[in-house]
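Selected chains only, in their assembly positions.
So that you can tell them apart, the chains are marked A, B and C in the order they are listed, and the count of residues begins at 1 in each.
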Amino acid sequence: MSALLKIDGLKKRFGGNEAVSNVSFEVNAGECVVLAGDNGAGKSTVIKMISGVYQPTAGKVWMNGELLTGKTPEAVRSAGIETIYQDLALADNLDPGLNLYLGRERTRKVLGLPFLDRKTMREDAVEVMKSLGITVPDPTAPVREMSGGQRQAIAIARAIHWQAGLVIMDEPTAALGVPEQREVMALIERLKKKGVGIILISHNLPDIFAASDRIIVLARGIVAGERRPAETNDEEIVRMMMGATL
Amino acid sequence: QEDFTITLVPGLTTDAFYITMNRGAQAAAEALGITVDFQGAEEFDPVLQTPVLDAVIGRGPDAILVAPTDSTQMIEPLRRAADAGIPVITVDTFIDDGKYQDGAGDGDFPLSYIASDNIGGGRMAARSMAEAIGGKGKVYVSNVRPGISTTDQREEGFKAEMAENYPDIEVLETQYNENDASLAASQFQAVLARNPDIAGVFGANLFSALGAGNGVESAGKAEDVTVIAFDAPSSIVNNISSGLVDAAIAQHPAEIGYYGVMTAYAALTGQSVPTSIGTGFTVINADNVNDDEIAKFIYAE
Amino acid sequence: MRSLFNAWSWLFLILILGFFEIYAQTQTGSTFLFRIYNLQSISVAASQILLLALGLTLVIVAGHIDLSIAFSTGFAAVIMAMIIRAAGPDAGWLIVLLAMGAGILAAAMVGLVNGWLVALLNVPSFIGTLGTYGIARGVALIAAGGATVSIRNDHARAFGNGTILGLPIPLVTAAILALACHYLLKHTRFGVHTYALGANRASVERAGVDVKKHLILLFLLSAITAGIGGLIYTSRFSAGAANAGEPILLYAVAAVFIGGASLTGGQGTITGTVIGAFIIAVIQFGLVFCGLPPYWQFVAVGLVIIVAVLVDQSKDRIVGGRS
C-alpha cells in the first residue's frame, strides 16, 4: 500500500532563521501520526507547508501520489486535507454556522437565485459542536463573543465536518475542558476506523500515547527520531524533544 | 527673429476657459515662431499653483504669463520670478491692485495685465438677468466654493450691480456646490421649494450653471426661471439652444491668450507695452447663438 | 434583535425628515415631506452619491478602500459622451447603449488595474487606488481634451432626466443596483467571503477561497457601479466631465461609514449605506430649504454626520452590547 501522504525533505527558512530542515515522513490511511516537539521546534511550520499556507523553501509533499507542493490552500483542501490551525483561523465577525461552512457555504434557491442557507448552516454547527460536548448560548452571535474552548470547538468542527482523507490537528485540545478533550480523542479513534489519516500535534503526553500509531519528534527544526508508542516512554520522548538525537 | 520660450500658467488646467486661452496663446506663438508651454495646477488654489510656478521658474522661460490664483497670496511666489529676471504678465486675474509699474504696492512688478475683469462680467450677468426677469424678483448665485477669487469676483460684481441699479431684485443667499453639478441641481430645487417664486439663477461657473439648468429642467420651470451662465463652453451653448440656459457671459479667453503672448514678445524684444489691456465680453443668448459672429466666442472643447 | 440594529440609522433619518417637516409646517405653512417634487430632487441627489458608494461598500467591508472611483465615474462619463458625440446629433438608442457599454468598459479597466495591483502585487489599496485615481483622471482629461464633452442626444437626456412610473430613472437605476449589491453582500457566498476577508484574511484564504480573484472582482464591481454613476451624469447634464465623480467621493465614503462600516473592515451593510446616502442628500437639500446661510451649512452638515454615528452608537449602550 502506498502512503496517503508523503513528505520529502521539507525545509523552511524565515529570513536568516531556518525553522524547519529536511523533514520527511509518511502518513498512511487510518493511521495517526503525532508530531511532537518543544515550543518553537517547527511543528506548526511543517503543517502549514503541507496545507499550502507556506511555500516550502525546499522539499515536496504528495497526497495519494499527487504533488501538492506549490498549490494553494484551496487546492490542498480539495485534495482532501482538512486542517485545524493552532491560531484557529476563524472569521471573528461571523457566526459559528458560517465559520463551519466558510468556503463551502450552503445555499438554497429562491426564485432560481441562490440564497445563503444561514439557518441550516447554524443548526449544523450547533449539532457538530454538541457532538464535541460544547453548547453556545447564542449560535447567531459572532464567534468573537465566544469563550476560548467554544472557539476551538468551532475550528475542530470545521475540519471534521467534511469527508477528508487526511485531517491535520495542531494542538486541537489546548483550550478544551476535560470531557471535551475526551470527545476529541474518541473522535480521532472514529476517524482512524473510517480510514482517515491523521497528523496530530500535541504537548499532552498521555494523549500522544493514547492516540498515536507513530510519534515523530522534532527538535529545533529537524526530525530527532521516530518511535512507535509501544516501544518508548514519556521520558525518552521528552529527552528527544530536548534535542538528544537518539 | 529670436526663439523665445514663454510659459503660460493658468489658474487651473482642467477648465475650458484656460484651455481656450491656451489656444489663443498657441496661435500667437505660431504666428511669431516662438514656443509657448502650458503648465498649471489641477485646482484653482495658491498652495497648488505655487509649486508649479516655482518649477516653471526653475526651468527658466523667457517670460511667464500667469493667471494668479489669489491677488495677495501670489505676490511672493511671483516676486521670485521677477527676482530671477523673468518678466511676468498676468492674464485673467491680477495681483495686488492690478495696477502695475506705477511704483505703488508690493505687487507692482508685472509688466502688464490682460483680462476681461470678472467683476465686470458679474455686472454684465446681472444686467442680463435683470432684463430677462423684468427688473424684479428673487435670484441667487450658484457658486463653486468660497475662496476662489475669479468666481468670488463674479458673484461680487453680480451683487453690486443688483444692489446699485435693480432695487426690486432680491439676491438670496449664495449656494456652494463644490463643482458638483448634481449638488447644484439639488440646491436649486431646494431653493425653489423654499421660494416658489424664484425668478433666476446665476451660475458662476460651468458646473454651477449645468447643475442649475438641470434643476430647472427637472422642476419643469424652464419657462419661468432664468438661468444665466458665466463662461461659454459648448455644453452651455447647447443648453442655450435647448432653452435651459437663457444667456451666457462669454469672456474672450482666446484673445487674452493671444494678446498675452504678443505683449510678452513685445516686451522681450525691447518694445514698450501697455500696463493693462482689456478684452471684452459677449453675451450669448437664444437670439444670437447661431450667428457665425458669435461662434468664435464659444470655448474650445 | 440583531436585525433591529439598522433601525437606529433609519430612526435618525426619520428624525431629520421630521425636523424639516416641522420647520416647513411652522415657518412656511407648507409641507416638506409630502411634495413629490422635494422627494424627487432628494432621491436623485442621493442616487448620484449611492452609485459611487455601493461598490465601495463591498470594498470597505473587505477591509480595503477605492479612491479611484472619483475618476472611474469621470472616465466612463467622458467615454460615453465622446462616442455619442462622434455618432452625430441623431444617434439612436443603439448607439447610446453602445456608448454606455463603452463607458462601463472604461471604468472596468480602472477596476481591473486596481484589482491587479491590490490582489496580485500586494499594493495597499489606499495607495494603489490613489495611483489609479491620478491615472484615470489624466486619461479622462486627455481623452476629453481637458474640458467637458457636451452632447445633444434626446435618448441620453431621457435616460438621465426621465421617470418610470413617476420615479426618476437615476433613482430606479440606483435602486436596482442597491438591491443587487444587497443580495450579493447579504445572501451569497461572495458576500460572506467579503465579510470574512475584512475580519481575518487568513480565515478565508485557509478556508480555500481564491482571495486574489475575490479582490479583483470587488474592485471591478466598485469601478463598474461608479462607472454607471458616470453614465447617469452624462445623461443628466448632457455633458461628460472628467471631474464628474471627484466632488462626490467624500460624500460617498461618508455614506458608507455613516452606514456602519469601519476602516478596519468586516462591518457595513448596503442598507446602511443607502440610509447614509439619503441622510446626506436630505440635509443638503433641507438646509438650503431652511435658508441656513451657506457657511453655517458646512458646520451643520459636519454636526449631522457626527450625530448620525452617535445615534448609531447609542444602540449598543441601550440594547446593551459590550461593556
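Everything that follows uses one rule, which is that contacts are C-beta pairs under 8 Å (C-beta built on N, C-alpha and C of every residue); 3 or more make two chains touch, one makes a residue touch a chain.
Keep in mind the model is a prediction, meaning the values are calculated, not measured.
Just one of each chain type is placed here, yet the complete complex contains A x2, B x1, C x2.
Definition applied: only the chains that are shown with their structure count from here on.
Among the remaining chains, A is positioned farthest from chain B, on the basis of C-alpha centroids. Chain centroids computed from C-alpha atoms place C closest to the centre of all protein C-alpha atoms shown. Look at where the CA atoms of chain B average out and do the same for chain C: the two points lie 32 Å apart.
Look at where the CA atoms of chain A average out and do the same for chain C: the two points lie 43 Å apart. One simple way to say how far apart two chains are is to compare their mean CA positions; for chain A and chain B this gives 70 Å. Across the complex, chain A is touched by residues 2, 183, 186-189, 191-193, 195-196, 198-200, 202-210, 266-267 of chain C.
Only residues 51, 53, 72-74, 76-78, 83, 85, 87, 89-94, 98-99, 102-105, 107, 113-116, 140, 158 of chain A touch chain C when the two sit together in their complex. Only residues 28, 32, 35, 37-38, 40-42, 44-45, 48, 141, 144-152, 161, 168, 233, 236-239, 241-244, 246-248, 281, 284-291, 293-295, 297 of chain C touch chain B when the two sit together in their complex.
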